[in-house]
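This is the structure I want to talk about, given as C-alpha cells.
For this depiction, one protein chain was excluded, whereas all remaining protein chains were kept in their positions.
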Amino acid sequence: MKAQEVLAGLKKEFGAAIRDATIQKNENNMKKKTVAERIWFHIGRKQLHDAVAYLCKKYPDPHFAVCSGYDLGKEIDILYHFTVNYGVRASEITITMHVLLPKKDAVVDTITDLIPGAIISEREMQEMLGIKVKNIPDGRRLFLDPSFPRGVYPWRKDETGPHKLIRNVHGGDSK
Amino acid sequence: MTLEKKENSYSICVGPVHPALKEPVKLNMEIDGEKVIGVDFELSQVHRGIEWAATRRNPLQVLFLAERICGICNMCHMLSFSRAIETIGDIHAPPRAEYIRVIGAELERIHSHILWAGVAAHELGFDSLMHYTWKLRENVLDTIEYITGNRITKGLITIGGVRHDIPEKKIPRILESVNFYYSHFDKMAKVFLNDPVIKSRTRDVGILSRRDALTTCAVGPTARASGVKKDVRKDEAYAAYQDFDVEPILPDAYTGEIHGDVYDRVLVRLLEVKQSAEIIEKAVKSMPKGPIAWEEKPAVILAKLKPLVGEGIGRHEAPRGEVIHYVKLVGEESPYSWKVRAPTYNNMMPWVPMLMGEQIADIPIIAASIDPCMSCTNRAVSADKTTTMYTMDQLRRLSFLKTRELKRGLGK
Partner (left out) sequence: MIDLLVARILMIVPVTVLGIFIGLLYKGIDRRLAARMQARIGPPLVQPFRDVKKLMLKENIVPRDAVAWVFNLMPFVALASSIVLLMYVPLFGYPPLLEGHGDLMLVLYMLMFPSLALVIGGFASSSPYATVGAQREMITMVSYEFPLAITIVALAWLVSATAPGAAAFSFSAITAIPVWHLVGVLGSIGLALLFAVIIFVTTGEMGEVPFDSAEAETEIAGGLLSEYSGRNLALFYLASAIKILVLGSVVIALFIPFGISGYAGLSGIAGEAADIGFFLVKLFIVMFISSTFIRVAAARFRITQVVKIYWGYTTMIALLGLVLIGLDIFMGVI
C-alpha cells in the first residue's frame, strides 16, 4: 500500500473537503533504503467524523495516535494523527488531519463512537485549547488540576492563555 | 467512565500517593467485596509545562528539555524530537550515527524492562526477586555510563546525528554486557515464567482482549501481549532498524497461545530484553565507518534550522511503546508548537477493561503491567491553589531561611 493510493481514495470519497494535501517522505540514510510516508491534509470539521469512519472501514483498526493542536490567532488547529497499515515492514503510513475551528464557535464532533481510545485526547483538547467536543461521553477534566482556574487554557496564545499564571519560570512574563 | 454507586459497594482510591505507585496517578475504584466494579483515573498530579516551555527555546535546547520528560526512557524523547525536526528539514543522519542511536535505544530498552520486572516483583510482594533483577540491571547501566558518561540521562542524540562516538576500544565492554544478559536470561525466565506463585498471580489476571487493545489504542508491549502486531521498529524501520529485521514479539512465540494477561505482558518484556541484546550484538559488530553527525557545530545547526518552515512527526518505539512527537516550525527561533505523546498516554484506557471484575489484590500488578510513566503523560503549566505565587528568588530565599532555622535547631 502506498500513501498515494490512500490519499487518492480519500480524495475520491470527500472531494473538495480535503484541502492542502501533501505527502511528506522521510527517507533514511542507510544502505537498505526505507521511506516513511506521511500524509497531511486539511478537512472540514463537518466531514471529520465521516473521514474517520471511512478510515475505520477501509483500513480496519487504524491506530489513533494522538491529537495535537495549537492556537492560530482567530482559529484553532486540531490535528488528528492516525497510522494505518502497521504490522508490515517499513510500510506504515501516518495520516494527519488538520481541522480548523474558528475560536468563536470551536466545536467539533467526537470520534469516540468509532475509536473509544480517543477520549483521552478529546478531553485534553477541551481543557488545553478550550474547544468543545460535541457528544463526548465524559467531558470532565483530566490533565488539569481541579484548582486550575476555569477559562484559562494552557495552549492558547491569546488573553485566555496561561501567561498570567507563569512568573519567572521557563522565561515567562515576569510581571 | 464516571463511577456508579451500587448498594453495598464502597470506593477505594489507589494513589496519588500509594506504595504501589512509583509516580502520582489516582485510580478510583468502586469495590464490591473484593471485586472491582468500576474504574476511573485522575491525572494532573505532575505539573511541568514542558511543552509550553519549549515554545521559548531553540531546538537544541528543547532537545535536552525533551530528554528530561522521562527519567527512564529519556532517549526516546530526544530521538523522536530529532526525527521530527529532521523530517521538516530533510536532514539525514549519517549511517554510523543511526547505528549508535539504535545501540543507545536498545540499551535503554534493556534497562527499562528489567527495572519494570523488579517493580512487578515488588507489586507481587516478592522483594527478593526485585533485588535480584535490579542487581542485573546495574550491568547495563554501567555499560551506558561507560559509553556516554551518564547512567540515565545520556545526552546521546543531537539533531542530525549523535554527540558521542563509540570507539573501537569500547566495543568489547558492550559485547561483554550483551553476553551477561544472554547468560542470565534463562534464570530470569525461569523465575518469572515458571515460579508457581508468580504464575498463579499473573496468569489470566488483568486480561486485555485483542479487540479492546485495538479500540483503546494500546501501544508497545501492552498491545503486543494482546496479540496486536505493532512495533514501530518494524512498521517504520527508521534509523538503522531496517538492517536488523526486528519482528514484533508476541507471547505465542514462547507459550503458543495469547491470553492478553499480565503473564503475557511479563513474557513479552522478558523476550524483548533478549531481542535487544541480539540487536546490540549485531549492531556493534557491523557498525559502518564515517561521521557521526550531519553538522557538529551547534551554532551552525541552529542557523540552518532557524529558517525552516513546516511540520513533522517523529516516532520511536520506546520501551513502553510508541512515542510520537509533533513539531511545527514557522521560521522562528523556537518551535511554534510541540506535542509529546508518551506511550502511557495511550495505555491508560486499557486499564478499564483490564481492571474490571478483578480483585483488589490484583490492582497493583495490573496497574503496573502497562509500565505506567506518569511524568511522561502529564502536562500542564504550573498553577497554584492560593493567590500567593512565589517567584524563583522568593523560593530561594525561603529555602535559605529554612536551612538556617534547621541549623539553629541542630545547635550550630
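The letters A and B name the chains in turn, as written, and every chain counts its residues from 1.
Simple rule for what comes next: contacts are C-beta pairs under 8 Å (C-beta built on N, C-alpha and C of every residue); 3 or more make two chains touch, one makes a residue touch a chain.
Just so we're clear, the structure is a prediction, and the values are computed from it rather than from any experiment.
Touched by the hidden chain within the whole complex are the displayed chains B.
Considering the full assembly, B:127 is the residue among B:127, B:176, B:245 or B:405 that touches the omitted chain.
If you put the hidden chain back, the residue from B:11, B:150 or B:394 that touches it is B:11. The missing chain, though absent from the display, is touched by one residue of B:200, B:286 or B:403; that residue is B:200.
Across the interface with the omitted chain, chain B contributes residues 10-12, 18-20, 31, 34, 121-129, 131-132, 135, 195, 197-198, 200-201, 359-364.
Throughout what follows, only the chains that are shown with their structure count from here on.
The geometric centre of chain A is 23 Å away from that of chain B, both derived from CA atoms. Considering their complex, residues 1-2, 42-45, 47, 49, 51-53, 56-57, 83, 86-87, 92-95, 98, 214-219, 229-230, 232, 234-240, 242-243, 248, 311-313, 315, 322, 324, 326, 328, 336-337, 339, 341, 345-346, 348-349, 378-385, 389, 391-393 of chain B touch chain A.
Those residues of chain A that touch chain B in the shared complex are 24, 26-32, 34, 36, 38, 40, 61, 63-66, 68-70, 79, 81, 83, 85-92, 94, 96, 115-120, 128, 137-138, 140-149, 154-155, 162, 165-172, 174.
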